[in-house]
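Of the protein chains in this complex, all but one are displayed in their positions.
The block that comes next holds chain A.
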């Protein structure tokens, strides 16, 4: 993490010097935001051939976030079953998202971090809260910090207040809410965008109580999330409706596009989804219509390299940061992303 911090520090200095020397205006949102890096946790909780669509769902999102700039090292992909190599798959080593088989979401370089029976409630909660065994490899850790925006995407079979993992266990909405609170207290995120595509999906975010979470779900309590269509060549339901339309939307998003989160939240109207997409905004401080979609789906920022020296002024005393509502003893702090106090602003 230190490394990435340094990278960001460097980046910020570069940007800083840029603004200083060339007099480029740094956007206010950019200045004030604590957002420094992006992570994604993408989970498919169900196994078996007839749940092909859930794997297609999660790989669709994976494909999009990767394309929009989150590197594999910051994507934790959990997939319960290997559909591409299932002997029943008439198109071996591929997973498609629609019957025309245009997009092979399995692609060429999928890095699955947790697979098969590793996808369990315990591993999921440990991953989120960072309480992993010391010998856990880096690829299986969620190394987020105070400045991380995390995209959490879950798909599988759910019910009112729970999400089934494999065929043996469930995570309840309360457990999930507690895990997120723990993350907040441990300063493991800046903002979270939570997407869930299951039956009765909205029940999963109803218990959340930690700040800075924007949540959306494919269906309300009492509704089923439906599959989009069958691929009769493969002989399975190929993708779920919500994720199908999400992918359709994301395919037209580029790292530079100005799409906002509110557009994303309206991606699947009831006429298309057949279920009502649920959104929870009350924990989220910002207005989704002003949040660019790349805040959660991408992490590429424009970078301009300068060769001019940077003149750093005297360093004033740091202001004490405002305490969290949760009143936890703070051990460490990060510097504000842009040390604006060091720079003469125009």
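Simple rule for what comes next: a contact is a pair of C-beta atoms (placed from the backbone, for glycine too) under 8 Å apart; a residue touches a chain by one contact, two chains touch by 3 or more; residues count from 1.
As a convention for this text, contacts and distances are computed from a predicted model.
Engineer: If you had to name the missing chain as UniProt does, which of "Proteasome subunit beta", "Glycosylphosphatidylinositol anchor attachment 1 protein", "SWR1-complex protein 4" or "Ras-related protein Rab-14" would it be?
Structural biologist: When "Proteasome subunit beta", "Glycosylphosphatidylinositol anchor attachment 1 protein", "SWR1-complex protein 4" or "Ras-related protein Rab-14" are compared with UniProt, the left-out chain turns out to be "Glycosylphosphatidylinositol anchor attachment 1 protein".
Engineer: One chain isn't shown here. Among A:41, A:78, A:119 or A:236, which residue touches it?
Structural biologist: Considering the complete complex, A:236 is the one touching the chain left out.
Engineer: Since one chain has been left out of the picture, which residues of chain A touch it in the full complex?
Structural biologist: Residues of chain A in touch with the missing chain: 48-50, 86-90, 92, 230, 232-237.
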